[in-house]
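For reference, the structure I am asking about is given below.
All protein chains but one are shown in place.
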Amino acid sequence: MTAVPALEVTGLTVRFAGLTALDAVDFRVAPGTVHAVIGPNGAGKSTCFNVLSGVYRAASGSVRLGDEELTGLPPHRIAALGVARTFQNLALPPTATVADSLLLGRHRLTRTGFVAAGLRLPSALREERRHRERVREIAQFVGLGDALDRPAGSLPYGAQKLAELARALCMEPSLLLLDEPVAGMTADERRRTAAVIAGVRDSLGISIVLVEHDMGVVMRLADTVTVLDFGRRIADGTPAAVQNDPAVVRAYLGEDAEEPS
Amino acid sequence: MSDAPGTTVVAGRGAPPAKTALRPAWPPRPRTYLWIAGSVLLLALPFYLDRFWLQAGLFAMAAAIGAIGINMLTGSTGQLSMGHAFFLAVGAYGYCAFAGDGGDELTGLGLPTAVAAVLAVALAGLAGGLFSPIAGRLRGAYLGIATLALIFIGQHVLFNAHDLTGGFNGRDVPPLNILGFRFDDSELVVAAIPFGSAEKLWYAGLVLLAGCALFARGVLRGRPGRAMNVIRDHRIAAGVMGVPVARYRAAAFVLSSMYAGLAGVLLALVFQRTVPDYFGMVLSLEYLAMIVIGGLGSVAGAVVGAAFVSLLPQVLTRYSDALPLVAESGTGGVAPGEAARYLYGAAVVAVVLFLPGGLIRLVTRRTAPPKHPDKPTPGTPGPSGEER
């Protein structure tokens, strides 16, 4: 068992053509906890994820995962360190089967190259078989066990989001970034997804960073919360403390803050 | 890499890994019969067809190999290439240069022809690799424009490097000779049919095509293929999932160059002479037309499209008197070659607009199993699931 490292974000600043999307943001995610990043639309939550996963370049500041500095690395190197993420808008090829999408999640854990795959070398077949089994387990864990052979695009939206979550889990991450995992889901799907996320935290012991608008889910799952507004951190702490923070209430102006559960 | 943390927990919740329900191996599916019948037919054709059609068939096989290659790049990885004629030329001329004995005063290393063929394919791969700083970093149609350069570089070298290419007149292609078996017109009679170069090459072509198709299928269904598809569908997701996007794009480019190189070798062997004019822009466009018409991203589609595009002019030439509107070239009407271009140009447009997935979709749609209309509810195994 590898130890799950802490995530330390300090002074993270991102600028696009003069616009400051993130302004000196700090937060820390302790190993094995769920940390939520919330804020109104345009607060910089998704930008934050894009920097954490290496898609965007930071102007300054640092993102450290254990001993590794992530800001200089391209996405695939960050993935190799055990950082997995899902996307706010689905990034699941609609025609590929769920099994193939999940197997893609195994990419970093597998080695088969062009020659081995083309010639169907025994090593490739063995690897494929072993990882297909693991993919099946993970699919069953999120409740998609019987959807493996179907094209992802034929599933309902909620199931597709779950498939994307499963794909991220297939990477066996030590840090999981979930970008609005329950957005667009029915109440039932929300409940299920929240249960899956809680299950991941409890059983795998990995760290999770969550961007989410659904305050019910945030309050239920998160151990700590960072609130962003216009790229700045306006609050940070436990869900209960943040909820009563006047700055947060002002930022939301009664939008989401009125429906905590 | 064995499984990371949490295996036991996750496994504990799900059912024990269920075996996929395998079809019994016997009796075989109707599809298997189709394959057997098709193979027998292909193997028997040299006994019945004349040289014209055998050559046409060989062109189609060579084209199919090249098309499978470019389909892995354009269809499966989403990277457009207009420069594949260049790699075909590298294969064809590379073979001549490696195998030539210098008798025609052109550069020739005089290597055994089989070795020359392998080296020619490797050379095409190398040429593709040299282009990788661009092939890896540019995406989609951008790469398509950049690869136009390859056509012009190719034409320039073919016309100017006289010692290597023979310039405008091209050069002769040494016949293939594998362990003393010569693929030329030397006398060989099989079942009362004289076997010339076309008959012998037919079988070599079939073996090569089958090998290339199987290799491509393995790649596309395996780990590299999944990575290539996600680069095409969701570039950013690909990187985030740990796929080194630039490296995979470059690798797909190299692989497709090698396929093109092999297609070039086979074409050279069939033509028995290579001329620079052939390896121009039109050839690259033909290959793109093949994969679009047949079906982007599909190995079988590439083969079907290659057969369509490369046999069309031959069919039109052979039957030009019987066809309306098509006249012999030089008589002012529509020449067979032009008629073929109208047809496949229109086919490209029509397929993209009205038959996404290409001709191959027509076949697979019939044989594909019906989709289950029922929605799976996350968390509850369906009644037909493997937990039954």
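Before moving on, here are some points about what is shown:
Order of writing sets the labels: A and B. Residues in every chain begin at 1.
Please note the rule applied: a residue touches a chain if its C-beta (ideal position, glycine included) is under 8 Å from a C-beta of that chain, and two chains touch if they have at least 3 such contacts.
By our rule, contacts and distances are computed from a predicted model.
Not every chain of the complex appears here, and the one that does not is recorded in UniProt as "Branched-chain amino acid ABC transporter permease", selected from "Lactate utilization protein", "Tryptophan 2-monooxygenase", "Lipid II isoglutaminyl synthase (glutamine-hydrolyzing) subunit GatD" or "Branched-chain amino acid ABC transporter permease".
Across the entire complex, contacts from the unshown chain go to A, B. Annotation: of B:R235, B:R318 or B:R361, B:R235 touches the absent chain (contact as defined above). Contact with the chain not shown here comes from a single listed residue; of B:A122, B:L188, B:L214 or B:V352, that residue is B:V352.
Which of B:G108, B:G125 or B:G144 touches the hidden chain is settled by the complete complex: it is B:G144.
Although one chain is not displayed, chain B still touches it through residues 74, 78, 80, 82, 133-134, 137-138, 140-142, 144-146, 148-149, 152-153, 156-157, 159-161, 235-236, 238-239, 245, 281, 285, 288-289, 292, 296, 334-335, 338, 341-342, 344-349, 352-353, 356. Listed here are the chain A residues that touch the chain not shown: 16, 50, 54-57, 74-75.
We take it that only the chains that are shown with their structure count from here on.
Contacts from chain B toward chain A in the complex involve residues 1, 3-7, 9-11, 13-15, 17-18, 215-216, 218-219, 221-227, 229-230, 233-234, 236-237, 239-245, 251, 255, 371-372, 375-382, 384-387. Chain A contributes residues 1-2, 4, 53-55, 74-76, 78-80, 82, 84-85, 87, 91-93, 96, 100, 103-114, 116-120, 124, 127-128, 133-134, 136-138, 140-147, 150, 154-156, 158-159, 162, 167, 171-172, 174, 189, 192-193, 199, 203-206 to its touches with chain B in the complex.
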